[in-house]
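The other protein chains are all here in position, but one chain of the complex has been omitted.
Chain nomenclature is as follows: A, B and C, assigned in order of appearance, with residue numbering initiated at 1 for each chain independently.
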Amino acid sequence: MSSRIGRLLSVQIFGESHGPAVGVVLDGLPAGLRLDMEAVRAHLRRRAAAGSAIATPRREADEPRVLSGLKHGVTTGQPLCAVFENANTHSSDYAFLPDRPRPGHADYPAWVRSAGHDDLDGGGHHSGRLTLPHAFAGAVALECLRGQGVRVAAHVLSVGEESDRPLDALAPDMDALEACRALPVPTLDAKAGERMYQAIVEARAQGDSLGGEVEVAAVGMPAGWGAPYFEGVEAVAAAQLFSIPAVKGVAFGAGFAAARMRASAYNDPYDVVDGRVVTTRNSAGGLLGGLTNGMPVLARVAFRPTPSISLEQRTVSLSRMEPAALSVRGRHDPCVAVRAVPVVEGALALALMELWLERRATLPGGNA
Amino acid sequence: MSSRIGRLLSVQIFGESHGPAVGVVLDGLPAGLRLDMEAVRAHLRRRAAAGSAIATPRREADEPRVLSGLKHGVTTGQPLCAVFENANTHSSDYAFLPDRPRPGHADYPAWVRSAGHDDLDGGGHHSGRLTLPHAFAGAVALECLRGQGVRVAAHVLSVGEESDRPLDALAPDMDALEACRALPVPTLDAKAGERMYQAIVEARAQGDSLGGEVEVAAVGMPAGWGAPYFEGVEAVAAAQLFSIPAVKGVAFGAGFAAARMRASAYNDPYDVVDGRVVTTRNSAGGLLGGLTNGMPVLARVAFRPTPSISLEQRTVSLSRMEPAALSVRGRHDPCVAVRAVPVVEGALALALMELWLERRATLPGGNA
Amino acid sequence: MSSRIGRLLSVQIFGESHGPAVGVVLDGLPAGLRLDMEAVRAHLRRRAAAGSAIATPRREADEPRVLSGLKHGVTTGQPLCAVFENANTHSSDYAFLPDRPRPGHADYPAWVRSAGHDDLDGGGHHSGRLTLPHAFAGAVALECLRGQGVRVAAHVLSVGEESDRPLDALAPDMDALEACRALPVPTLDAKAGERMYQAIVEARAQGDSLGGEVEVAAVGMPAGWGAPYFEGVEAVAAAQLFSIPAVKGVAFGAGFAAARMRASAYNDPYDVVDGRVVTTRNSAGGLLGGLTNGMPVLARVAFRPTPSISLEQRTVSLSRMEPAALSVRGRHDPCVAVRAVPVVEGALALALMELWLERRATLPGGNA
Partner (left out) sequence: MSSRIGRLLSVQIFGESHGPAVGVVLDGLPAGLRLDMEAVRAHLRRRAAAGSAIATPRREADEPRVLSGLKHGVTTGQPLCAVFENANTHSSDYAFLPDRPRPGHADYPAWVRSAGHDDLDGGGHHSGRLTLPHAFAGAVALECLRGQGVRVAAHVLSVGEESDRPLDALAPDMDALEACRALPVPTLDAKAGERMYQAIVEARAQGDSLGGEVEVAAVGMPAGWGAPYFEGVEAVAAAQLFSIPAVKGVAFGAGFAAARMRASAYNDPYDVVDGRVVTTRNSAGGLLGGLTNGMPVLARVAFRPTPSISLEQRTVSLSRMEPAALSVRGRHDPCVAVRAVPVVEGALALALMELWLERRATLPGGNA
């Protein structure tokens, strides 16, 4: 059940990169949520990054075929299934599989796990192609949360050595985040994005790839969503974010920098503004012990460089059990962090959606 | 259901800091696993850090009363429940609650979430006291994994500005990790630990506290544990690790540094050694796309500084909705990262235990 | 994870008949639900049936020790754990185990399942003793539902050949059900209960035991709780009811009789009464396709006779793998259906509680 998550909102993805289709089933959506399918498509187009010189040349329509759960654009409260056909597959690019697994990719352990039965072409079920149905689910969650006054948006914080300016923790500029979606590399500082773009183009020209970071913010949640421990916002969001292929690190608020701080500098003092409890710092990234405190939620996500590169690498031949060389042709992004921006937004939105439903279920006000 | 986790091995913790007891129920353990209760107790003593000048002065026996699931020291295959009595509680230290919530702590959102019904004394269910049953569950998982040839061990990687040397990613010295457990601050480099100790003593003397990092390694798993996406090792382990109070960041292998790397430097080349597939680097921290690749699993966990400090802080009076000052007496660790070392080991062990059971359930070899 | 159930309200039972204690953890309760602990104790006393000539002579205080989750008698929204000590155990009565498994009891398959490691004394985790924490959980659910205007009550419908009159499906007399709880055998027709009592006394005198049926009703739910398929009221309630040891059949509304009917006689016609949609028959037992329709929910539960009897039975010696004889002394109820009445009520209440929470989580009224 590796590809399913969610206790209140179940998200089940399926499909292989070179199979007939990929898709997702969302179960647990309330009835009566209007989905703006144009907004959903726009979200998926950002992930597709079609035509961008720094995205994979693989071309897919990425048009969701909604098989169930929607009527007149409104959720019915029954499972919502969306399917995306795979059209543009080049399995011949993967003739080296399964014999010579790609360094940095799941080929080898997937082959072991399945005793050779897994479909590895194009990465199979492990492919970044699966972020398409994941992003669709995320887009649905984003639409639902919008109806609750919650906004989620992200930008590329760094690519290799180039960095964008980080968000203001107390008041992340959500409008600016949404505006920069039009850029080839969505950054608050357009110049930073251009430098990142150049760095990516260069790395690719050298047969190499780059890692990067995405920073994401969510605003509009009241205090008290989430729970301590295993279903805290951090735990639920991290499970979502680490599910995105290539993610190696997740941090909230001050994150790893918090480890170098003293409480006197880290703790977020409270104040009352306009009759509302707020904090005057936001080191915690809006999260205290698994719970939202009403301040903006901020997270950073680290992506490793794309493993498939054309530079020759050392691998092994599994049939001969001897060293071998490998140079991957295929079609790959030279920096997955860029196209991952909407996927990260969606992943955080799915976590928040889960906790919104949980909050509704456990709202106090029974008989006491 | 905030305090339960696990699909195959269910871990349910319960209790409040100043309630009668805290405890845990483990359900899904195979029958026939021998638990060395002395090893379990030793694990819990490391968390207790009783007598250490840098640990909370709260004294508890922390003796598990096993109510079920064990017979002659061997699991029966039925739910295993362990309970720990709370004896040494000073609720008077928390007279400021719920009116003046502590900055950095869950008091305020927990009060909102429960409409005032949650028990906040000593942190209530949000208290670090709950890491005791969590650590017990972790100790059980460590014992079970040991029987599978898996070892898990951690050290304090940094406290404030002081750092230990990191583990060798290809061959973490597990013996050294186990040996350093005897130190007040478990570090590979004893001098580093002493400097950390001094830093903590100083911070406390100043009414302040420090953050820190824990690095953890697990060795002995074959390739092929885990799964892509939502039940990948990263996702399952991160949910466990972010459930530990005070954790703000989790990273695997090269972690956030991976975001600054090129694939040519990051990717782990394969080789064949003694008829076994290995990698000659381990940037991935033993994890590819959610799956173990047979190399050591490495993770880093960032802890924020303890929020409860005696330095005066700005908070609000919730009854008057106006600013207020707060200086927390109570009994607190001036750096939670130190005592968290066994908790981190246990959390990773619980994740691996879950995936070991999942691996057994889905092992290929049916009818094909 | 055999002893846990519930997606929104997790119920985890633990303990063995002759171990130190049995107990339960409830996770997912909203904060702010007042529990009338006297009502809970009264519920548990009905299950205990202490002093009744037709109940087991085992005497236990059955006093819940609430370890967590309650403050001033009100739920905190954190896990609620209750523990019951075992005091009155006679393991010597079970010297025949595990060698000579009791016919009709789980001894043999439990021994196989655990490779001999399970604790079988007094039935171990399989014992009816575990219905005590289950009944506690049920009592909590009954209290919570009462706050929502939902009442659940049951009676003994039959014991052996003796029968009580069935409930009126359109208007089950809940007051009469609650009133008859004071009887040794709770029946609507007190004379029927007396005949059942005599039949049980006779069966026991002959070293034998009897089966029986319990009929349960729930009223007060609006239309629209539940869901189609796997989380329909029937599926969720049946999983609860079949978890009660000794249950061999569960039916809703007309149940098996529906199989002999035509739709013209079975279907429940709709009508409008006082501006409310009702049905003028209730063959469906208030349930259509997994959903409540606002009419009373009715179910029948069949209990096999208690397997432990003093009459000599044929079994085998597992050590010698040869036939053997067995006459069980121990302390057993000669008809479990009688004491099961509150357990059945609690099981149905737990199912309805789960679906009440689910209904809250998925209530329409988002953005459409």
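In the analysis below, a residue touches a chain if its C-beta (ideal position, glycine included) is under 8 Å from a C-beta of that chain, and two chains touch if they have at least 3 such contacts.
The shown structure was predicted, so the numbers you read here are calculated from the model rather than taken from an experiment.
S.K.: Could you tell me which of the visible chains the hidden chain touches?
M.R.: Taken over the complete structure, the missing chain's partners among displayed chains are A, B, C.
S.K.: Just to verify: which one of C:Arg34, C:Arg146, C:Arg304 or C:Arg360 makes contact with the chain not shown?
M.R.: Counting the whole complex, the residue in contact with the absent chain is C:Arg304.
S.K.: Can you tell me which of C:Gly19, C:Gly32 or C:Gly160 touches the chain that was removed from the display?
M.R.: Checking the options C:Gly19, C:Gly32 or C:Gly160, the one contacting the hidden chain is C:Gly160.
S.K.: State which residues belonging to chain C touch the missing partner chain.
M.R.: Missing-chain contacts on chain C: residues 1-5, 7, 11, 13, 101, 103-106, 108-110, 112-115, 117, 125-126, 130, 134, 158, 160-161, 203, 208-213, 222-232, 234-236, 238-243, 245, 247-256, 258-264, 266-272, 275, 277, 279-280, 283-285, 288-294, 300, 302-307, 309, 311, 313-316, 318, 321-323, 337, 359, 364-365, 368.
S.K.: Please identify, in ascending order, the residues of chain B that touch the omitted chain?
M.R.: 7-8, 28-34, 74-75, 77-78, 143-144, 146-148, 228, 357-358, 360-368
S.K.: Which chain A residues would touch the chain omitted from the figure, given the whole complex?
M.R.: So the residues of chain A touching the unseen chain are 1-4, 6-10, 12-16, 19-23, 25, 27-28, 31-32, 65-69, 71, 74-81, 83, 113-115, 117-119, 124-125.
The definition used in the following text is that only the chains that are shown with their structure count from here on.
S.K.: By number of C-beta pairs in contact, which chain pair leads?
M.R.: A-B
S.K.: Mind having a look at which chain is the central one, using mean CA positions?
M.R.: Chain nearest the centroid of all protein C-alpha atoms: B.
S.K.: Between chain A and chain B, what is the separation of their C-alpha centroids in Å?
M.R.: Measuring from centre to centre gives 25 Å for this pair.
S.K.: Return the distance between the CA-based centres of chain A and chain C, expressed in whole Å.
M.R.: 45
S.K.: Please list all residues of chain A that touch 2 or more other chains.
M.R.: Residue numbers touching two or more other chains: 7, 228, 364-365, 368.
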